[in-house]
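Here the complex is missing a single protein chain, while all its other protein chains stay put.
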C-alpha cells in the first residue's frame, strides 16, 4: 500500500533520510524506530506530503505522490490520521472542538460530529475533559487528545509519531490496545517510536533507522 | 531544603494536588512518578511559583514562598533550572540564543555566555545544532535543548519534567548520567517521570502520586 | 460547511473583539475623514461654481458708433472661444442702472443734462474660462479693437477665486488619495495581522486536510464584517456630523446653511467598507500553499 523507492531527503546541511526503500502492506501495523534525530518523523512527514522527497518516489495505493496536484493534497491527508509528535493542538479551542475539527474539515454534520468525537474521547479515557482547553491539560492528556483527533475520522492509514512519549506504561498499553483494535478493522498503521516496549513480542515488522539509513528490518 | 506542608491545589473543577506533605534534602536527587494527570507537573510548578497553592505552605531554604514579594519571584526562579514538559523554546531564535537567554537574563557578559552555552550543548550532544531553529529539530533534539537551557545557569535546584519522553533509551541514559554529575556537585534535583527505567535500581527516593494524592514514598 | 465558516468567523470576531474593535474604529475614522473631505471639496466646488456667473467682462464703446459697427464688434465677440454670451447695453439703460445702484444718493446725477456714460457690451464668459489667462488675454486683445474705448475685467479677484478653487481641489484630491490608501491599508493590515496571528492555526488546518476554500472563508467573512461595521459606523458618524452642522451649528453660524449634504452618497459608505474589507482580506490571505 505504501511504497518507498530510493527515497532521500536533505535539509540544508542535514541529510534526514538516505536512499530508503521499503513497502508497507495494506492492513499492516509496522514500527519505525531509531535514535533521536535518525529520521523517523521525516519519514512519516513524507508519507503525509508535509515534506517532499529530494530523490526517489513514494506511492500510496499505487498512486505516485509527486504526480499529485496541489488540490489533491488535502484529499490525500483526509485518508490519513496523524498523531503529531509536537501535538499541534489549538489552544484557543477546547478539547471537543480540537477533535471535531478533523471531522468539520470533511464536512460532516454536527450530530455525527458529536457522537464520533465523544466516542473517540472515551477511547482515550478523556470524556471528562471535553470542555477543557489543551493548555490546561497534563502532557499525557494532551497526547491522548492528539490520538483521539487522529482516529476520529476513521482513516485508512494511521501515522503515529511517538504516541506514548508523555504517558505512563499503563496508559501506553491502553493506547496500543486501541491501535490494535483499529488495525483489526483494516486500517494500516505506522508507529514511530523509541520505546521498545511498544513492539516487544508483537511479531510486527520493525524498521530501524540510523542517521537517515534504513539499517534493519526485524520482527518485534 | 524544599518543604511541602499540607499543600493542596485546585483548578476550577479539578483537584490537582491534595494535602501533600514531604521534604527534599539539599543535594538530594528525587523522583516523582504517577499516572498521566496525577499532578506531577503541578507539583513542580508550585516549587517554581508558576502556580500558587490553594492550601498549605511551601518553603525553599526555610523561606516560605507565600511571603515572597512579586519582585523576588524572578530571583527565586534564577536559582532554579526547569526542564519544561512542553519545552517552551522560542521558535524565532536559534538553539544557541534559546540557551543563552537563561544567562542573558542574569546579566552575564557575552564572552561567558558563549563558553557556557557551548559547554551545555556539548553535554547534551548538540554542539552541531547550535545555529538551528527549534522547529527544525527532531523531538528528541528539542528536548535536549531544553535540558541544556536548564543546566547552563548552574542552578542550585533542577526541576526536570518528563525529561526523557522524546528520546531513545541510549540518549535517555546519557541524560541521566548528566543529571547524576550535576547532582554530584551539590545541585538538588527533582525529576518527574513516568519512565520507571530512570529510577530503577538507583536507590533514590521515589514519590508516587495518584490522582493528586501522595500515595507512597519508596526507594528506586 | 458554510455554516461552520460563519461560526468560525463569529468565534474569531468575539474572541478577538479587542483587535477587531480597533480595526473597525480605524476604518470608520478613515472612511469618515475621506467622506468629509469629499463633502468639503464638493461644497467648495459648488460654492465657487456659482460665483463666476455674477462676474462679466465690460466693453465700453467709443462715442457715436454706428449700428453696423456695434453689430460688427458683437459678431467678432461671439466667435471668441471663451465667450458664452454678449449683451449690448445702450448708455441710457446704463444710466438707469447707475441711478438704481446709487439709489438713496441719486440726486448726485440729477444735475446732469446729458448722459455722460458710454454705450457698453456685457460679455458673459464661459464658466471654465473665468479667471484664466485666456480671459485675461482676451481682455487685452479687445482693448485694441477698433471702436472699443476700454475693457473692464476684475482679473485679480477672479483669478484669486479660480486659484482657491484649484488649490482646494488639489489638496482635496491629495487628501482623498491619502485617506483612501489608509483605509485599504487598515483593512489589509488588520486581516494580515489576524492572519498572521492564526498562522499556526492555519498550518494545523492544512495538516488536517482542509481545502483552501475552507481555510479562506472565515477570514473573508471576518474581513467583510470588519469592513461593513467600519462603513456603518462611518455612516453613523457622518449622519451625526450632518445633524450637528445642519441642526445645531447653522443656527449660530449661518454660513453652514449653504452646505450641501449629498445624503445618498453617504449611504454608499457601508457597501464601500464591505468591499474594501473583503478585498483587503483576500489580498492579505494571498496564495495558500500546501
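A few comments on the model shown:
Order of writing sets the labels: A, B and C. Residues in every chain begin at 1.
As a convention for this text, contacts are C-beta pairs under 8 Å (C-beta built on N, C-alpha and C of every residue); 3 or more make two chains touch, one makes a residue touch a chain.
From a predicted model like this one, the values you see are computed outputs, not experimental measurements.
Shown chains touched by the hidden chain across the complete assembly: B, C.
One of B:106, B:128, B:196 or B:219 touches the chain omitted from the figure, and that residue is B:106. Checked against the hidden chain, the listed residues C:41, C:57 or C:117 yield one contact partner: C:117.
Touching the omitted chain from chain B are residues 48-50, 70-71, 73-78, 80, 82, 84, 88, 90, 92, 101-102, 104-107, 149.
Where chain C meets the omitted chain, the residues involved are 19, 22, 25-26, 29, 33, 60, 98, 104-105, 107-114, 116-118, 150, 159-160, 163-164, 166-167, 170, 175, 178, 182, 185-186, 189, 193, 196-197, 249, 253-256.
Rule of thumb we're sticking to: only the chains that are shown with their structure count from here on.
Common neighbours of chain A and chain B under the contact definition above are absent.
Taking the CA centroid of chain A as reference, the farthest chain centroid is that of C. Here the chain at the heart of the structure, going by C-alpha means, is A.
The geometric centre of chain A is 29 Å away from that of chain B, both derived from CA atoms. Computed centre separation for the pair chain A/chain C is 64 angstrom, with centres defined by C-alpha atoms. With each centre defined as the average position of its C-alpha atoms, the distance from chain B to chain C rounds to 69 Å.
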